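Only one protein chain is missing; all other protein chains are in place.
Let's turn to chain A:
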Amino acid sequence: MIEGLLGGFGNLFEPFNFFILMVGVLLGFIGGGIPGISGTMLVIILLPVSYAMDPAAAFLLLTSIYATSVFSGSISAILFRTPGTPEAVATVFDGYPMAKKGEGGKALGISIFSSATGGVFGTLVLIFLTPLLASFALSFSSPEYFALALMGLTVVASLSAGNLVKGFIGVSFGLFIATIGIDTMTGVPRFTFGSGQLMSGIDFIPVLIGLFAISEVLRRVQQVHKVNTKQKVSSELPNWNVMKRISGVIGRSSLLGVFIGILPGIGATTAAMLSYSEAARWSKRSKEFGTGIPEGVAAPESANNAAAMGAMVPLLSLGIPGSATTAILLGAFILHGIQPGPLMFSTQGSLIYTILMGLLVANLMILLIAKPFISIFSKILLVPYTVIGPLIILFCIVGTFAVRNSIFDVAMMLVFGIIGYYLENAKFPLAPIVLGVVLGPIAEDQFRRAMQMSNNDISIFFTRPIALAFIILSIISILYPFINKWIKKRRNQGGGTDQTVAS
C-alpha cells in the first residue's frame, strides 16, 4: 500500500497532472462559489473534455472539482445566504448570521479550516479504511435505512426546541412535498392534478433556493439600503482559541460525515444537516445555534467535505456510487474503459493511488488557495445591495432553471419564496422543511420496502439490532426536549420551595 501511495504521489507531481489538478481545484472553487453551478454540473460538463486526456489527468480534474466545490459552496452561503451548492445549506444557518454581525471573514476562515480538516480526514479514511467501512455499510438493508432517515428527521425537529410543534409541522410538510409526483414503487401519480410537470415531482433545489434566498430578497426589498462602506472582507483563519473551541465539533462531524457519505444514496447534504443538528444537540451552547456561532459553521463544513470523500469509498471499492456526483464519476470510469470495484486495486492500482493522493492534495489546497480566492470573490460585497439584490435573484433563477431546464421549477422557487417569507415571519424554522424534502424519498421508499420484506409486519424495525438502535435514538431525541423541560421545571419548583422555606 505504501508503495502504491508513493507511486501515486510521484504521478501526481508530473507537471501536466499537477497543472490539471490546480485547474480542477480552481474550477471547483468557482463552480461551487457561484450559486447555480454545482460541482455535479461542472463534472458533467467536463466529462466529455476529460475523455481526451489520459485517465490519471482526467480523474484528477474531475475528482478535484468534486472535492473543492463542496467547500466553496459555503462562500456565498455565508456572505449572501445563498448556498453555492446544496451541501452548503446548513452552513447558512450560522454562517450568514455571523456575516450579518460583521464576522464574515471569521466565518469564512472557519469554513476553510473545517472543510480542509474534514476533507483530509475523509481522504485518510478513504485511503486506509475503505474495505472495512464498505463492508459495514453493505450490511444495511431497508429497515436500517428507514431507521437512519427517521433519526435524521427527528433530530432536526427537536433542534427547533421551544418550537417543537412548528418543527414537526415543517418536517411533515417537507416530507409531503417529496411525495408529489409519480410514485417510484407503483407508478401511481400523486397530487399531480393532471400536470405533466408535477409528474416528475418537485425538485429540492427550487424549494431550498425559494425558502432561503428568495424569501430573504423579498424581505430586503422592503428595507432602505445604505451605501456599503468600503469594508474589506478577507477570510481570517481561526486563532488557537477558536480552533480549540471547534476541534471537538470538527472531529465528531468529520466522523459522522464520513460514515454518512459511505452509505449509498445519502450524500453530503444530509451529512451536513445531520452533523449540524448533532453539534447543536451535544453542544453546551445549543441555544446559540442559528445566531451565528463558529460551531454552527464548523459542523456542516467539516461533515460535507468528509462525506464527499466517504461517498468515494463504495465507488472505488465496490463500484456503487454513494452520491449523485460519484454516480457521474462511475460513468466517467466506464467511459475510460475502467470498471470500478474490488478488482480495481489490482488492475488499476496506479490510477487509484494517484486519485487518492490527488484528493488529499486538493483538500490541502483549500487551506492555501481559498484565502486569496475569497478576497477576490468577496469584492462583490463592495457593490451596493441595489445591484446585488437583482443579481442574487438572477443567480437564483438561473440556478433553479439549470437543474432540469424547467421554467416550472422557477415558478416553484417563487412559490416557496413566498411560503418561506411568511413562515419566517411567523418564526417557523425553515431547516426542517428542507430536511423533510431531502430525506423524504429515502424514508418513504425504505419504509415501504421494509414492510414488503416483512409482509407488513412492523416488528422488522425492532428485531434488527442496527435499525432498533437508530429507532431508540430517534425516540430519545423526540422525548429529550420534553424530559429536559420537565427536569428543569422540577428543579425550579424545588428551588422555589427551598427559597420559600429559607425566607
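We adopt the following convention: a contact is a pair of C-beta atoms (placed from the backbone, for glycine too) under 8 Å apart; a residue touches a chain by one contact, two chains touch by 3 or more; residues count from 1.
Keep this in mind: contacts and distances are computed from a predicted model.
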item: From "TctB transporter component", "Sodium:proton antiporter", "Cytochrome c biogenesis heme-transporting ATPase CcmA" or "YARHG domain-containing protein", the hidden chain's UniProt protein name; value: "TctB transporter component"
item: Listed residues A:F16, A:F191 or A:F482, member touching the removed chain; value: A:F191
item: Residue among A:L148, A:L218 or A:L351 touching the omitted chain; value: A:L218
item: Option from A:N241, A:S346 or A:N405 whose C-beta touches the chain left out; value: A:N405
item: Those residues of chain A which, in the complete complex, touch the missing chain; value: 34, 36-37, 41, 45, 165-166, 168-169, 172-173, 175-176, 179, 183, 185-188, 190-191, 214, 217-219, 221-225, 385-387, 389-391, 393-394, 397-398, 401-402, 405, 407, 410-411, 414, 417-418, 421-423, 425-428, 444, 447-448, 451-452, 456
